[in-house]
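Removed: one protein chain of the complex. Kept in place: all other protein chains.
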């Protein structure tokens, strides 16, 4: 497990030596502590009704943070690109109503200030993991950053990207394993659950898992969420949509509200068994 | 999750439609039932003393089946190739002493009868997953077969190999996820935990996980064993060596007996939380 | 070869139906015509002396376009990040001296106008292939864009990124295959030579190959440059440094000027054999 240490000759900010997980406050909760933090909501903010319905559902089921995308990176320019600032405003309303903090993705350095004004956590997506100007910009922000692993990033490259953020002064970085690209085609990605304990051994940064993107298959989200939690993840990022069949993006991997509710119930005894709380 | 179904136009024996996991009796235990079955022991049978010490240790910690390799597939012909039949005899003595069934790998069609005489489960290793003559030969054997996934086999190819065994009449096949080859180099392989629930949805064959080969790193075996179990694995295959530092093969990924003992203790509440027994 | 067509229901600008390669003028040369276009120079612009020496050497050997990086995306923030605008000015002097057009990478949307003022081709690197805001920005620029394939991008995703540029009005996009991430570790990447004929069958956009990044090994650049050319590449992107051993980046894969000279000589009969000119 000393490969990272071997390949770097300098002291990195992402590895404070002790590797005791840092606690990062978001609203009334802490990521990296004894509580499993669940972030849930739709892939895209599609309308006020859809977002509020999703937010209420995940809150009722016990989620701690509401997710929703206002800026969507899509493979083709003709796909739905997100509602932009209107989506941010809808997210604010969801926060107002649920009193839960929100997380949303920022795609471009020039949008960081705007998004920061609305969100509680700035999310950097997989495609932008090595968008260094964006990393530097959120490194100067006053909100925690969730940094997703790139589609085929090594763990060392991923930590190098976190280093860009820390190096600008923002020490509140949460890592997110979201599946890596392999030859297997039954799943959309292969969720690298082992990245969770590897990060615990190499860094003090908290790490959460995204079994929705990590599998791309609704029926696999539940078992892979559980696997990530007992492997040591500090939290989960789960896509939940009131009507996945009608979702404008990622419907195949989004849970129905009742499926999310079941997942939360089934997680509880596991979380307790490893000495944490929900 | 219907990709396998889509690509095959014929009814496969590996998928009996209902997908209720088949129970396979091995000695006094059943793989595929409500009990988590743990198979443990050294990578290679090195000597009677080493094997007995390992067997006693894993039995004391609660393992159900003893593993040990008498025929070792190695990257170079000059590496230790295993003790051959002498190793099989040593394994028999370990069974005699512990009263636990044993599992060992068979490499060649011509060795199947010999190995079958000694072992309780015939193991097919990753390198031989598509050695169809070997598959056909164990398909005619009267012992259960543990079929490891190939290093870069798709789940569909893996099930195709199980089909070769079932097609010869041996219906007792246990699948074993052991990590797939990816670009990540911190781990030896990437344990594809999601293969466990995928198999549960595609087949009635029991599936176990091998976090030792799946990670190649001792400190990752514990968290990945837990992850596999809560994702639905019917059992585990764990390398344990009395003195991993002196092991003739796979020392870096073998647990010390006390580490294995801790793992078994830590697994217990998780196994109960998901409604199974140890 | 109809997979792209199958997966897209709409007409894409990257595929004009006929797939006759588009010719793109850069200074006095054309990319996509009967002449093999060679772009060469150091990974990073390090100093005026280094850049001029490299530029003269590659011009003398027959290169058509000078490359050099002023903004460098690096794994860690502590590595040399490039000279920035000073590097662009040095590149201008190299163009002045050699009368050859130049190509350099742009990393951020906010730098596009500045870089466009200096360069003849705007390069989008692998890490930024899916930086959609950057793609949209260069899509509005008046200079051709060289779009490198992402480290683990499918060909379909890559073409989707080119579509973002074309959709903004800039129809002059040159694709560049630069190696994909695989499990093999002897090479830095695996140059996917087959991407060249695949693109020729799916799109009218010209495609060049970068055997320097594609292999990461100096001694492999020559054979892989040749392979790419006879597979149909419209050009090459080659790293050449006056003193590779002292390079601030990518020294291991940079050719010595005399090695580059030899490559150009050895390419000539091959280029003629396939009916093109140097």
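Think of it as A, B and C in the order they're written, each chain with its own count starting at 1.
Here, a residue touches a chain if its C-beta (ideal position, glycine included) is under 8 Å from a C-beta of that chain, and two chains touch if they have at least 3 such contacts.
Note that this is a predicted model, so its numbers are computed, not measured.
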Given C:79, C:201, C:258 or C:277, the one touching the chain that is not displayed: C:201
Which residue of B:25, B:127 or B:256 touches the chain not shown here: B:127
Candidates B:41, B:160, B:206 or B:244 - the one touching the absent chain: B:160
Positions on subunit B where the hidden chain makes contact: 8, 10, 12, 73-78, 107-110, 127-128, 130-133, 150-152, 156-157, 160, 163-164, 167, 181
Touching residues on subunit C - with respect to the absent chain: 1, 3-4, 152, 154-156, 180, 182-187, 190-194, 196-198, 201, 214-215, 217, 219-220, 223-224, 226-232, 269-270, 272-274
Subunit A residues that touch the omitted chain in the full complex: 152, 181-183, 185
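The working rule: only the chains that are shown with their structure count from here on.
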Chain centre separation (subunit A, subunit C; CA means) in Å: 34
Subunit B and subunit C: spacing of chain centres that average the CA atoms, whole Å: 47
Per-residue multi-chain contacts in subunit C, two or more chains: 152, 181
